[in-house]
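With one protein chain removed, the remaining protein chains of the complex are shown where they sit.
Coming up: chain A.
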Amino acid sequence: MTSIITAIVFLILAPLLGGLIAGIDRKVTARMQGRVGPPVLQPFYDVAKLFEKEDVTVTPSQNLYILAYLVFMAVSGAYFFAGGDFLLVIFAFTLAHIFIVLGAYAAYSPYSYIGAERELITLMAYEPMVILTAVGLYMVTGSFYISDIATSTVPAILYLPGVFLGFLTILTIKLRKSPFDISTSHHAHQELVKGLTTEFAGPVLGKIEIAHWYETVVLLGMIYLFFGFNPVLAVVVIALAYLLEIFIDNTFSRMKWQWTMKSGWGVAAILGFLNLVIVYYYYVGV
């Protein structure tokens, strides 16, 4: 029963929280660059405006794919906050991303094609580390269920520091921050004219933004799992992690896709896998 309530609370509050985080992100970014920056509520104004615009669609099927992206993102997030199976959450999450890639492919534009290809590459780059995160949390807490992992008294971070650092690295990719914002980004709009979202305008683009807000909340929720033993500490770490991501966003230039691949798989192999091996021999093995 409580799981259904938390799922509904997520569905309602996550866009508000995600939009607020995006607004704070833009404000902090502006301050880091010595600017005043837009109001904190700017992302909400942007999306409200997008819903006021004319709906120009070249290929109608692209809108269906974007709707599926939003729905799957919301559903996988709701399942995450309802305390469901972590693996299923990850698979639904990936499926949501596949839908936005399909949407970009359906749009028949060279820009969105390249954006879609880059999105597939980033998807490929971060996916191993996400799986290793789930596996690592399972090895330490003995369950794949979010409800068990989050309420576990085992200090997961002490056993999984490598996995956590690896997760922070792929968080940069997933939040579309520099140096890994190759498929779409809020900065440098001239390059690939925003890639993946080139052919989306008006209300459809608004839906992509809302889905991204859901995604941000779920990703930050995943950080919580490492600190489930101490909720206050978890919230502090989530705030610090996001600030770190903004800092990285502002201090790095964009890298090539090869570098995204190497970083994603590199951290999965070195930090993630090595950490799991150590946990296996010294913790589970005993």
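By definition in this document, contacts are C-beta pairs under 8 Å (C-beta built on N, C-alpha and C of every residue); 3 or more make two chains touch, one makes a residue touch a chain; residues count from 1.
One rule holds in what follows: contacts and distances are computed from a predicted model.
Choosing from "NADH-quinone oxidoreductase subunit NuoB", "Lrp/AsnC family transcriptional regulator", "Cation:proton antiporter subunit C" or "Glutaredoxin", the protein name stored in UniProt for the chain missing from the display reads "NADH-quinone oxidoreductase subunit NuoB". For the options A:116, A:205 or A:218, the residue in contact with the chain missing from this view is A:205.
Those residues of chain A that touch the chain absent from the view are 26, 30, 33-39, 42, 45-46, 48-49, 52-56, 186, 189-191, 193-194, 197-202, 205.
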